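Before I ask anything, here is the structure I am working with.
A protein chain is absent from this complex, but the other protein chains hold their places.
Chain nomenclature is as follows: A, B and C, assigned in order of appearance, with residue numbering initiated at 1 for each chain independently.
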Amino acid sequence: MVFFFQNLINALQWGSFYAMIALGYSMVYSILMLFNFAHGDIFMVGAYIGFGVATGLVALSASGFLALPGWMILVLTILLSMFLTSFVGMIVERVGYRPLRDAPRASAAITGLMIGIMLETGNLILLGARRVSFPPLIESVTYNVGGVFVTNKKIMIVLVSLSFMLALHLFVQKTRYGMAMRAMAFDYVVVPLLGIPINTIARLTFAIGSALAAVAGILFGVAYPVLDPYMGIVFGWKAFVAAILGGRGSIMGATLAGFLMGFIEIFVAMVFPSTLRDLIAYSIILLILVFRPHGFFGEPYSARLRL
Amino acid sequence: MEEINDTHPSKKKGALGGLTSVFSGIPVLGWLLGALVAVILEHYLGDPLVDRIGLDKIPVLFGAVIILKKPLMIPGAAVFLLLIYVIPIAVVARAGKSFSNRLAGKLMEFPIAVPTLVHLGLLYGAIHIWSDVSAYRVLTLKLMFVAIMLTLSLNVINGYMGEFSCSHPGFMALGAYGASVFTVLLFSSDRLFGDPLLPEALGPFLFPVGLIFGGLIASLGALVIAIPSFRTRGDYLAIISLAFLFIVKSMIENLEFVGGPRGLSGQPNYANLPTVFIWAVLCVWIINNFVRSTLGKALNAVRDDEVAADAMTVNTRRTKMVAFMFAAFWAGVAGGLYAHVLRYVNPGTFGIQKLAEVLAMVYFGGLNSVYGSITGAVSLSLLGEALRPLEIFKWIIIPLLLILVMIFRPTGLIAFREFDVRKVMQPKSNSDDEV
Amino acid sequence: MKVNTKMITEDEVLVIVGPQSSKQAVPAGDVADNYATPMISPWSTNPDTTKDRPYVFRGCFLDPFQGPVVANFITNEFGYTKAAVLYDVASDYPKGLAEFFKEAWEKIHGEGSVVAYESFTTKDADFSSQLTKINQSGAEVLFTPQYYNEVALIVQQAKELGWTKPIVGSDSWGSAETVALCGEACYGLFFSTHYAAAGATGKTKAFIDRYKEKYDYTPDDVAALTWDSLGIVETAVKKCGKITGKIEKDRKCVRDAMAKIEKYAGITGQMTFTEEGDPIKCAVIVKISDKGEYEFYKSVCP
Partner (left out) sequence: MALLEIRHMTHYFGGLRAVHDYNLDVAPGQVRGLIGPNGAGKTTIFNLITGIHRPSEGRIELDGEEIVGRQPHEIAARGLGRTFQDLRLWRHMSVLDHVKMARYSKIGYGLVGAFFGTPRRNREEAQIEEKARELLEMMNVSHLADQPVPNLPYGAQRRVEMARALATEPKILFLDEPTAGMNPEELIQMMGIIRTVREKLGLAIFLIEHRLKMVMELCEIIQTLVFGEVIAEGPPDEIKNNPAVIEAYLGKEIVE
């Protein structure tokens, strides 16, 4: 039982990264009907921006110029990095996607893929192949709850990511922009809506998705403090699977599917030899897709790759 | 540089159109003869010439590597290219214009197979002599031919059928391992499988069987995806095929008898240049036959409007399944060749990176087009090699190039063009500039 | 892989020094041997790198030697009987070493004394389910023959999951990056390696000083072994005398000269090649000090 709960805790943390990245995918996918294959790398960029900001703030703090406690640095890092990374997202949209609005969707997927490669390479050129270590901003405290070990970091990561997901949900449900997004997801043709031009919505979608990816990146840095330029690839593609699994246009779906992905991976590794993890995890996902072709919350639709 | 690359024999078919009016009206045959003369010149005069103009060896990839690595050698490389390639090709092609036109005309009077084989023979001759200069050229060419097969077969799914499949590296892996197990088990003494089961002398003759075996395994894999995927529509295939790719990779990692994650080596050296060339030609020929038949064009009908296709008696589901398995078969054969070219494979080879590479070649070259796939595979493989001295910056330049192509030609460089062998080989009159 | 082939065929190199890790060195050795090009990998400890490959050499000891060294060290030092192993199954070096360690450990403590034998795949970042299993298994020590980036993650996650017992590593820990990434979590841990910078004397010290002067940090074992490998190659090329320009002939000559080198006095110890192209030399156990330095702890010779 202890064993089970320990893995449950592990899975919650692992799943929250998938969920947050899947959300970014899902938003772009449902609103613009595009695969944003650069998203995994935006997550990576977010983590590195977070690393830069955090290192800077730590240095600033150490110099005594602006003595900040660790948690304060973390909050500032998250906010600043969200802001900066959202610009990266908007640039990606402007350069890679807007010129291709009327092109086949697959072509936009290719640009995304290429932008991703450029982001990885750019990082390598700037920082070199050496891994960087995310500065430890908060003291790790381990609690032993009846044999189950929980750290303050884990609790913080799960809570922070859940609250961002909730915030996004409220934004999409309650605000004018959110409503425009939903309308656009429903039917691409009914734009411009509510007096909001389509480009604004596209840009906003990318900005929000990227900001969330930045949060995920920083939390990832807190939990797994070794960053490398290719960290976004595998993560990104798996989150992409989760996004589709959630169903088109569903924030709830993407969140749930992200967590499910984390749970499947952790629990498969718990029961079977961990080398079988991907094999079994993806077989389960394949089966889910066979029986629920439109994901958990998706509606049947018949969009095709326009040629 | 552009111009010089254009005269490269294997690129000839795609990029003839743009030359100046002096060179219009020269049939493909003429260019092939020119290329043949050039490579023979290089073969016999290359080394003495290199000594004379102060290069340390024959520029392997038309000097691209030299230019980027040692700028001081640019003049030497330029002289070499001019003397060995540009001038001979131009002179032979231009001077032999009427001769080659007449010859091409004569050839066309025979059944189509005759001129085709003559052209292919000349092309192979040029490539063979060209590649004799260094083992590096041979390797580059082999990988390029494998890339052509992969790109073309993926184009069948992503271009002709208009679905987005991500499982091509998975099919490749199935083919690579299928064929490798076949040859290693039967013909090679190896750590994993022990002594060969059949006499080694039989190996090269049964190698095609091994490749086809690999291809069939790949198409069985495709069947697994196809059954659930083609019941519904939308972006379903993209995601299922991606999951399939991960599953295949993970499955091979868990199969200890093929070496698990550490890979499988010891493939016998069967994939020599002529073998790879013949398979690539076969692949192009069969796929081109297919996509030009009404049965194959049903793919376009399914892509452009499935309901209408159905109402016009097209069995849409069967069409999609057949095409998917067909494409997977060729990916498998290409994978088998790939494994025997490198003589080592591991599951890591067939991951997301390979996927990005093949997708890039398909969309760069052009959708729904055999020309496009050949162009995409050849140009990106050669570009990848030529830019190698730039090291990491290569991975800025190539993606950037692709993004630009996508922005200005969203369906790729040469999309929606039929590849008609007859037209390619036809003699040309002066007034007719068209390819 | 492709790079290696291209280096040999296009650039016509005489000798290859590298690649470092077994993951690349094992397949690269295959290519080098196929093309009859001498290669020496300074740091690849997997037996397959040189096995049945007359043209491939190495500058370090082998995993079949290192595995028992670590097993004996733990047994003698702590007196533990139950060990856990966590390794990357997709990478030759950790996988090979994990197997040799397991074999050696079970030889001493009996079948089943490796109570948890857990694996992961390259690029994984989360080891929580494996570490939870290890925690539950009742192991007294964790052996993890991983590279520096994974070491940092494994050690930190293990601590966060309540692991308080020792974690022991292998020569792959030897990079300066290990402590840089891992921080205090790694202080006090042990690993086996080729040489220890702290407390070096003579020739070794001279090398360390020169290196520090130039690059401003202490050379790790990779640097030291590469230095030695280059030295061996230099000796061989000199012995060979004149380079004729016929690349095949030169390669053959260098290969034969390397095979004949005896008692080469390197900064990581004395070396003579066996028939397989493996040197016979000693191993060192290093302790990571409270300041994050690599302290010489013990020397173990074959």
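Note that a residue touches a chain if its C-beta (ideal position, glycine included) is under 8 Å from a C-beta of that chain, and two chains touch if they have at least 3 such contacts.
As the structure is a prediction and not an experimental result, all values here were calculated from the model.
S.K.: Among the chains present, which touch the one that was left out?
M.R.: Per the contact definition above, the missing chain touches B.
S.K.: Of the residues listed, B:43, B:70, B:94 or B:297, which one is in contact with the missing chain?
M.R.: Of all options in B:43, B:70, B:94 or B:297, contact with the hidden chain holds for B:297.
S.K.: Would you indicate which residue among B:114, B:223, B:307 or B:392 is in contact with the undisplayed chain?
M.R.: B:307
S.K.: For subunit B, enumerate the residues touching the unshown chain of the complex.
M.R.: Within subunit B, the residues touching the omitted chain are 286, 289-290, 293-298, 300-301, 303-305, 307-317, 322, 368, 416.
Here is the rule we use: only the chains that are shown with their structure count from here on.
S.K.: Determine the shape of the graph in which chains are vertices and touching pairs are edges (line, ring, star, complete, other).
M.R.: complete
S.K.: Find the geometric centre of each of subunit A and subunit B from their Cα atoms only, then give the gap between the two centres in Å, rounded to an integer.
M.R.: The answer is 37 Å.
S.K.: Quick one: which residues in subunit A touch 2 or more of the other chains?
M.R.: Residue numbers touching two or more other chains: 234, 275, 277-278.
S.K.: Which residues of subunit C are in contact with two or more other chains?
M.R.: Residues 89, 121.
S.K.: Which residues of subunit C touch subunit B in the complex?
M.R.: Touch list, subunit C to subunit B: 1-2, 5-6, 8-10, 12, 26-27, 30-31, 34-35, 89-92, 95, 121-122.
S.K.: Spell out the part of subunit C that touches subunit A in their complex, as residue ranges.
M.R.: Going through subunit C, the ones touching subunit A are 89, 118-121, 123, 125-126, 128-130, 132-133, 135-136, 148-149, 152-153, 156-157, 159-162, 177, 180-181, 183.
S.K.: Where on subunit A is subunit C touching in the complex?
M.R.: Spelled out, the residues of subunit A in touch with subunit C are 3, 6-7, 10, 13-14, 130-131, 133, 136, 140, 142, 144, 149, 151, 153-154, 220, 224-226, 228, 230-231, 234, 266-267, 269-270, 273-275, 277-278.
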